[in-house]
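First the structure, then my questions, so here it is.
Note that one protein chain of the assembly has been removed; the remaining protein chains are unaltered in position.
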Amino acid sequence: MSTWDITTIVEELKQARQDWRKSQHNFREFDGRELPSKNQVIQIAQNLCGILFPMRLGPNDLRQESEDFYIASTLEQTLYSLYEQVKLNLIYENKRTKNKDAIPEVDENAKRIVNRFANQLPQIRRILDADIIAAFEGDPAARSVDEVLLCYPGILAITYHRIAHELYRHGLSLLARLVSEAAHSKTGIDIHPGAQIGAGFFIDHGTGVVIGETTIIGERVRIYQAVTLGAKRFQVAEDGHLEKDYARHPIVEDDVVIYAGATILGRITIGKGSVIGGNVWLTHNVEANSHILQGDNQARYV
Amino acid sequence: MSTWDITTIVEELKQARQDWRKSQHNFREFDGRELPSKNQVIQIAQNLCGILFPMRLGPNDLRQESEDFYIASTLEQTLYSLYEQVKLNLIYENKRTKNKDAIPEVDENAKRIVNRFANQLPQIRRILDADIIAAFEGDPAARSVDEVLLCYPGILAITYHRIAHELYRHGLSLLARLVSEAAHSKTGIDIHPGAQIGAGFFIDHGTGVVIGETTIIGERVRIYQAVTLGAKRFQVAEDGHLEKDYARHPIVEDDVVIYAGATILGRITIGKGSVIGGNVWLTHNVEANSHILQGDNQARYV
Amino acid sequence: MSTWDITTIVEELKQARQDWRKSQHNFREFDGRELPSKNQVIQIAQNLCGILFPMRLGPNDLRQESEDFYIASTLEQTLYSLYEQVKLNLIYENKRTKNKDAIPEVDENAKRIVNRFANQLPQIRRILDADIIAAFEGDPAARSVDEVLLCYPGILAITYHRIAHELYRHGLSLLARLVSEAAHSKTGIDIHPGAQIGAGFFIDHGTGVVIGETTIIGERVRIYQAVTLGAKRFQVAEDGHLEKDYARHPIVEDDVVIYAGATILGRITIGKGSVIGGNVWLTHNVEANSHILQGDNQARYV
Amino acid sequence: MSTWDITTIVEELKQARQDWRKSQHNFREFDGRELPSKNQVIQIAQNLCGILFPMRLGPNDLRQESEDFYIASTLEQTLYSLYEQVKLNLIYENKRTKNKDAIPEVDENAKRIVNRFANQLPQIRRILDADIIAAFEGDPAARSVDEVLLCYPGILAITYHRIAHELYRHGLSLLARLVSEAAHSKTGIDIHPGAQIGAGFFIDHGTGVVIGETTIIGERVRIYQAVTLGAKRFQVAEDGHLEKDYARHPIVEDDVVIYAGATILGRITIGKGSVIGGNVWLTHNVEANSHILQGDNQARYV
Amino acid sequence: MSTWDITTIVEELKQARQDWRKSQHNFREFDGRELPSKNQVIQIAQNLCGILFPMRLGPNDLRQESEDFYIASTLEQTLYSLYEQVKLNLIYENKRTKNKDAIPEVDENAKRIVNRFANQLPQIRRILDADIIAAFEGDPAARSVDEVLLCYPGILAITYHRIAHELYRHGLSLLARLVSEAAHSKTGIDIHPGAQIGAGFFIDHGTGVVIGETTIIGERVRIYQAVTLGAKRFQVAEDGHLEKDYARHPIVEDDVVIYAGATILGRITIGKGSVIGGNVWLTHNVEANSHILQGDNQARYV
Partner (left out) sequence: MSTWDITTIVEELKQARQDWRKSQHNFREFDGRELPSKNQVIQIAQNLCGILFPMRLGPNDLRQESEDFYIASTLEQTLYSLYEQVKLNLIYENKRTKNKDAIPEVDENAKRIVNRFANQLPQIRRILDADIIAAFEGDPAARSVDEVLLCYPGILAITYHRIAHELYRHGLSLLARLVSEAAHSKTGIDIHPGAQIGAGFFIDHGTGVVIGETTIIGERVRIYQAVTLGAKRFQVAEDGHLEKDYARHPIVEDDVVIYAGATILGRITIGKGSVIGGNVWLTHNVEANSHILQGDNQARYV
């Protein structure tokens, strides 16, 4: 007999699961995994990094003359793997929203989505190239574009974000979120996959940055660690639940710089070319080319 | 002969270790590993996640009909592995505190502790279910409870914390700390295993959150990134060392919300239902249902 | 035929890469990997941790009586691996700066650098011992020095930093950065490898800490989470690009304490023994033994 | 460009594959893997060994008190994995024999087969116990039954055979063959899965043993290395191809012993209790209790 | 101190190595591995199997529509890896034979050899297809060509042999031998890489088959387990050592069948279409279409 009372604990855990499932009206009748796999999705994101930057983020023993073979082979395999995860996401969405689509339709949708996603990859690469240049030019400590690509957490975060955002745009919010949380865990930078971000974007240091779902960011914007682009307050619907899916985060126009620790809340607009100082707390619109500093709060001696 | 002067370096490193050990009055006389293994402990925590949420955090190929078999088998193996780590922790504690308990007693204690720990698992699952519901209801960006469980770092942090806290309650501070630091590294959320936290707890985004050892948090509390629940100052004992083990962190009552960046220090009480605004700096008690905002520190134009 | 249009995507990605390479005037003519390997560098850093603290961070089954054998064998292998990465870094630097050194010279330089690096290891161990003592004595929650070494992210960060700084001192900025970003990803603590940091240094909690490239920190300094030691503004050279490599971060003298969230910017000096309060924003020199608190910004009720 | 002419070679390999497929009238129109996976099947066989002898062939860290949990969990997972391979085998068979069964029927058949297979496992264990006893009692070098189970290649071969034979009996010749070849590769003992073998069977040393598809072996039979139980000649059908599926190998009755190197060919019967000497060449029936020695072929001096 | 006297044993082992090296006049002065890597070579052989039969011996998750991508990518990588091993083999040969070729020449030679090897692959595939057909048609137990390719050790052996023979033809005897011994270990079939073997070759069961270095085998030959095609006696050179590299094994012409256990020794010729019976011992030429049986050695009763 076991030292521990395994049987009782197993039984009680089962009871807990059943209570939960009942409370969720979720009787899960079909066989197999109905949810995308976190590990699979992370593997897909890593493969895509290798596909986008084969000699920097691809396998160590890759040589330049075989880049295209590597990309073709990895791309085929990765898109097929993505296609399976997309199907799982679509089935899950159908189930969650009580939509009873037949599997065949799911299949076709998944293929169409993966196709569109795949066709965006070259464009994503070009935008990321602009992001890398922005980082190199915006940080005096950066020695080379290669150092930026290999070492800067902000570049990792924006790469994952641009992948996640494509998935989000096709309604695959679960897959998108898995990708963005993988980047959050590695970098401390939390960008919701819904955020729209222009080219030449650079986050320096990055730990603690939060960018909300409906944020819109223009081109050549630069932000520092611990910046929040958040919602001011949540709207509550008539049934007492929070309203979802309405614009509640800032619009940041082209060429804005936001220094460390600044908090910008609500659907406000930061005008083109503005500079927001460190630790600033901002909840109203800002005209183009403004320079905003923290209020009168100088340190004092005791 | 080696290119590097290995022998000299090995010798000097040995000298450094000996000096350290002498300075620690720590002559380590017994054979074997006297410390728990970080990797083993992390593996135990991951297994427990799979046991608590088999279809979401268990192995990818698990099917619902074999949940109980999987749980029983993994639980038996995991508890045995935990039992071995608990023994190492107890032996280490005995040694550190010069307590010369015989190994047999350690054995018995370890078994009793693991038994109690195991029996708490169903209850932990039920509390985590409440945490998940709280996250889903508290975040307009959350699409489903499954997304919350799979993607939200706050859920990962509180799951690990509830495991770590059980270990801490049984005096296994080293094991507990290893678990909580594993979560800290993945999420940027630093909850000391000593903190007592009620059900329905939700941390959004989470990077930079710090919750101290003697913090007490009620039910249905919600906090955001970069919130600190810390100590105000440390008491120094007569021998010049810091005092340890006294209540020095806040009490947060039921239904409190604390927005991003707020700093709450010392053994103060935040009354039930209060809302603490972003970036607030707070070192005194707050009555129930208070709304606290940051002082007069609005951003200003230059 | 494939479901996706692999061939077209591969072609477009190739075009994107070619455009990038052209824009970088970087025709990469030689065979093989011209960049250090991130994975290799991380492995080297982990091995060095095991070499420095064999019974705590070395392999689980190591026994004390074989410490020296383990160290000698791992050190030899690790230094050789480092030597290969150093060569890659030197070649890359030569290429980046259009220096056409012959490979033989690179070889000799790499050997000399690795030798010097290796000889520093015992000294690094002794300084880290002082860091561990500082952490144990500076945190009331710390139960033992072993807990500090095994669990404290601040100790991991400073260990990696002391390794990275040695590499940086020898001009290996890419290797150094790879090491420091590995620590940043695990701990949320971002210390530029250029920073000079004295013994007995302790970072508690640590998430969000940023320490800039030209920072100088004395002995026995203690800092908390979300502290920034940053640059105030960047100097722009005549050609419109940022100037690099000039002193732009603070000097923090011996025995200073800096509480959570403080922001200290520019080439200013914080005098010996000073205490900087939480959330303080500081851009000017501070005399020795000063106590600086946040300005008049108490929280207010609404 | 690649050093090797990859494109041409790929093209020629494709041409070779197309020629082959055309010659096989095998246009493989459906998606996915149409064949069982060798690795999966080998994994299944290894799992079954652990299920049959948990404390000897199961995981190293298994403890006796958790045998049943381990078996239940592994069995569930293994049977499901087997079920998937059985489906692949059935689909392949349907395709190979132009049978156009719908997938649903395949599903049902696979479930029924796996069920029957699973129910045989306890009986297989009991027969293997008799085999182990036979080995222990038949070899003066055997020190214990545990040594026999852990070390004797003959026991490994007969264990795999008893599994393979069950699969063969259900028409899964491909799966059966994959299992038997795994044993052949490890032991040099080649038992066709079709052979019927009674309890208490022992092969000593075993390298070079060949036992044909239609062989029938009674109880308590013992054979040595390099024994062949083969077909004498093949029947050719009217269309010029070999006839398949007719009885062409020996019947060996109970309690027979066959010494090393003996060759026994054709559908002959070796009577109960007979002893066949080393190197004997035998193509005719043998009465019960016969002792057969090699002909007059003594070694001679030169 | 260690329980065992490590230092002394290490010292004595070193002395043993030095004595050996001295006795071999082998002062190994250059850095790095001077020998090909067994593991690398085995990996190369397995990759080549996948390249030759992608849907049968390639990765489990390969789909037919991506065969060519997989082949191109794997081929590129495998040829490069082979190229590195070829260089090591050439350097080793130069060293062994005191040939002091400069490395650059080795480089060029290696490239040329790998190129020729690669160009042979489509032809090797076509010959293997004939081997598979021969196995299917020659064994009444074979259910399908797929079973033959997946399960028959004789097919594995001939596949590895055809690869090894190509390497042998280019003077890479060490690489060739590593490949052939990998097959020997898996199948018990020992074919020296020097043997010349025509298409449509089939070995059934195979354990114990030995085919010597200078053997020549025609087309459509079939042999069974334990057949030896060996040398009769060795020629001793004037210096007392064995002569190497002269024709000393049999020539087996087209359409010959050799049954199990037959031993055929010396540079004799087995004429076209002959059948050699089981256990036959043969040391002289045999005319075309002969049927040879074992001498008068029938089993006898005791």
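The first chain written gets the first letter, and so on, giving A, B, C, D and E; residue counts start at 1 in each chain.
The rule is simple: a residue touches a chain if its C-beta (ideal position, glycine included) is under 8 Å from a C-beta of that chain, and two chains touch if they have at least 3 such contacts.
Fair warning: this is a prediction, and the values are worked out from it, not measured in the lab.
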Among E:R125, E:R143, E:R162 or E:H192, residue touching the chain not depicted
E:H192
Given C:T3, C:Q24, C:Q46 or C:S66, the correct residue touching the omitted chain is C:S66
Consider the whole complex, including the chain that is not shown, and state which of C:T7, C:S23, C:N39 or C:Q77 touches that chain.
C:Q77
Out of E:L79, E:V148 or E:L178, which is the one that touches the chain we can't see?
E:L178
Considering the whole complex, which of D:K14, D:K111, D:R169 or D:K244 touches the chain not shown?
D:K111
Which residues does subunit D use to touch the chain missing from this display?
51-52, 54-56, 60-61, 63-64, 67-68, 71-72, 75-76, 79-80, 83, 111, 114-115, 118-119, 121-122, 125-126, 129, 137-147, 150-153, 186-188, 205, 207-208, 225-226, 260-261, 278-279, 294, 296-302
Take the complete complex as the reference. Which residues in subunit E touch the chain that isn't displayed?
2-10, 12-17, 19-20, 23-24, 28, 31-33, 35, 37-40, 92, 96, 173-174, 177-178, 181, 184-185, 188, 190, 192, 194, 207-208, 210, 212-213, 226, 228, 230-231, 234-235, 241-246, 248, 261, 263, 265, 276-277, 279-282, 290-297
Residues belonging to subunit C that touch the chain removed from view
61, 63, 65-66, 69-70, 72-77, 80
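In this text, only the chains that are shown with their structure count from here on.
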Can you spot which option in D-E, C-E or B-C is basically A-D again, with over half of the contact pairs the same by residue number?
C-E
Could you tell me the distance, in whole angstrom, between the mean C-alpha positions of subunit A and subunit E?
53
Provide the C-alpha centroid distance between subunit C and subunit D, rounded to the nearest whole angstrom.
59
Residues of subunit B that touch two or more other chains: which are they?
61, 63, 72, 75-76, 80, 188, 207-208, 226, 261, 279, 294, 296-297
